[in-house]
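Worksheet: the structure to be examined is printed underneath.
For this view, one protein chain was removed and the others were kept in their places.
Showing subunit A:
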Amino acid sequence: MSVESVFPRLEPLLPKVAKPVQYVGGELNATTKEWDAVAVRWALMYPDAYEVGVANQGVMILYEVLNERPDALAERTYSVWPDLEELMRAHGVPQFTVDAHRPVGAFDVFGISFATELGYTNMLTALDLAGIPLHASERGLDDPIVLGGGHAAFNPEPIAEFLDAAVLGDGEEAVGEITDILRDWKAAGRPGGRDELLTRLAETGNVYVPKFYDVRYLASGGIDTVLPNRERVPERVGKRTTMDLDEWPYPKQPLVPLAESVHERMSVEIFRGCTRGCRFCQAGMITRPVRERSIQGIGDMVHNGLEASGFQEVGLLSLSSADHSEIGEIAKGLADRYEGTNTGLSLPSTRVDAFNVDLANELSRNGRRSGLTFAPEGGSERIRRVINKIASEEDLIRTVSTAYASGWRQVKLYFMCGLPTETDEDVLQIAHMAHEVIRAGREASGRKDIRCTISIGGFVPKPHTPFQWAAQSDPATVDNRLRKLRAEVNSDRKLGRNIGMRYHDGEPSFIEGLLSRGDRRIGKVIERVWREGGRFDGWQERFSYQRWVDAADAELEPLGVSLAWFTTRERDELEVLPWDHLDSGLEKEWLWADWQDALNGEEQDDCRWTPCFDCGVCPTMGTSIQVGPSGQPLLPISPV
């Protein structure tokens, strides 16, 4: 039974909405397959606006991996803005994919990738527009399996009611395995119904099916136990790890949108995982071990991606790109190869290290030197020891002086506010650092017109990190510190006028904190916020703090817990955390020990260059770190 495009019904609505191009698809390298020619159909969603979602690397990879299979197809869908949502409701147009404009409700799987928890309300909009019951328990045999993925899936408990299943970790292989299971179940006439399908998925050990687990609470408000409620379901669900990145050189055909997106470039992931051990960083913790793509693999992906897309810029992506064991050779090789071609190469720089400047210089050999970014994350050396982001102020000044002397005009520095043990003084040190940066930069460059931008985000404690036990700072504390910081930056007018300051209010981060470390009781809060109009909560101008506070009060107080209980409360060692049954590979004992080290200001080295410190990932997951150097050159381009 084929499925009709909703485009003829959507098209008359498009002239009435803002930026209609975001709803029409038509990207270069997009794929549309015959509905009836495949057994398993996936709708993949990034629950944010098209301009953000279309550039998402994870969705792009899974889209291509699935479409390469002869027995499957994948299409993409994104959040529609409220102007179109209203028209779609008025005209009965369902949530659609941008590829063939097929209704999302007709697919077998509705996969949603969560990079941030603030996308949860957008998921509810999409489910509702798709005509899929919001609650997993109300779905029937013909409804899609609603599947969560992405980093937020490492604690999907707040959206457990809405998800049929969640996948932890890397998706490349997981989507294939799920497709196989679905295909076989459908071919056999869907034996045992939806529950049997979900049980088969759960049996793999890597797919979490929330409804197969019962949560029991203590009178104190905490969790007593989380236990499977049926046979064939594992007590703990493990993450997937794709070990050989060279076997998965995706995206091979990067999607090139017609509409402007947040990334006007293609990205090549040069390694996955990070063992730097920054204690606030969930990505660094849950993606271990480090797995490098080979230098030849990187060279091929850059070449093939540029050929397929026509992009003018390539970003070398990873959690800490300068840490690739052969990054020097990669930078030089690519700079040589693309000399004189107007091809931009960039390395999202994060660590404060003069070597990063050398790399950036190499990559921008023929191009412009506009801005360099470093992430000291903490203003004082003390707080940097707490978060395990080790860099002295002298390192930073030396690094930025090198940058300004090499012709860079702008340096961006990233920081966080609201970190565990933080005081006003730690944050005010940011101003001191920025002043020193300008002073040193003027001296090094001999110019007055250099710029330094400090960008500050509110810290959100995340599951599966040493800070998962930490008390989150309340918005007033964060906002107050940032006000003081602004005054301190401007206290020296001559230096302050070259310093830009960017920050967000503490309130969205506070709600992100609720959603990050929440348990199943938060589902009612999310649903209430959504019913009261919550949409696009990741967008400052659409976020309503009051709506969240009111919903939390209404839904949580009767249960004896509260917004504060989930956020500003420090957890103790023995508390059962909502995500304890979800296994990132990290030993809880190790995380606790690292949390204690943080409180004592003790540093932790990187296991790539020092002995194993037993975080637990490699033995638990049967993996190992994979780094070079291979000693291989960047291969010359062979004609394709």
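One rule holds for everything that comes next: contacts are C-beta pairs under 8 Å (C-beta built on N, C-alpha and C of every residue); 3 or more make two chains touch, one makes a residue touch a chain; residues count from 1.
In this text, contacts and distances are computed from a predicted model.
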(request) Choose one: "3-isopropylmalate dehydratase small subunit", "CE1759 family FMN reductase", "Heme exporter protein D" or "Radical SAM-linked protein". The correct choice is the protein name in UniProt for the chain not shown. (result) "Radical SAM-linked protein"
(message) With the missing chain put back, one of A:Glu68, A:Glu260 or A:Glu443 would touch it. Which one?
(response) A:Glu260
(message) With the missing chain put back, one of A:Phe154, A:Phe280, A:Phe311 or A:Phe374 would touch it. Which one?
(response) A:Phe311
(message) Please output the residues of subunit A touching the missing chain, sorted low to high.
(response) 7-8, 12, 14-16, 20-21, 23-28, 256, 258-260, 264, 307-312, 342, 368
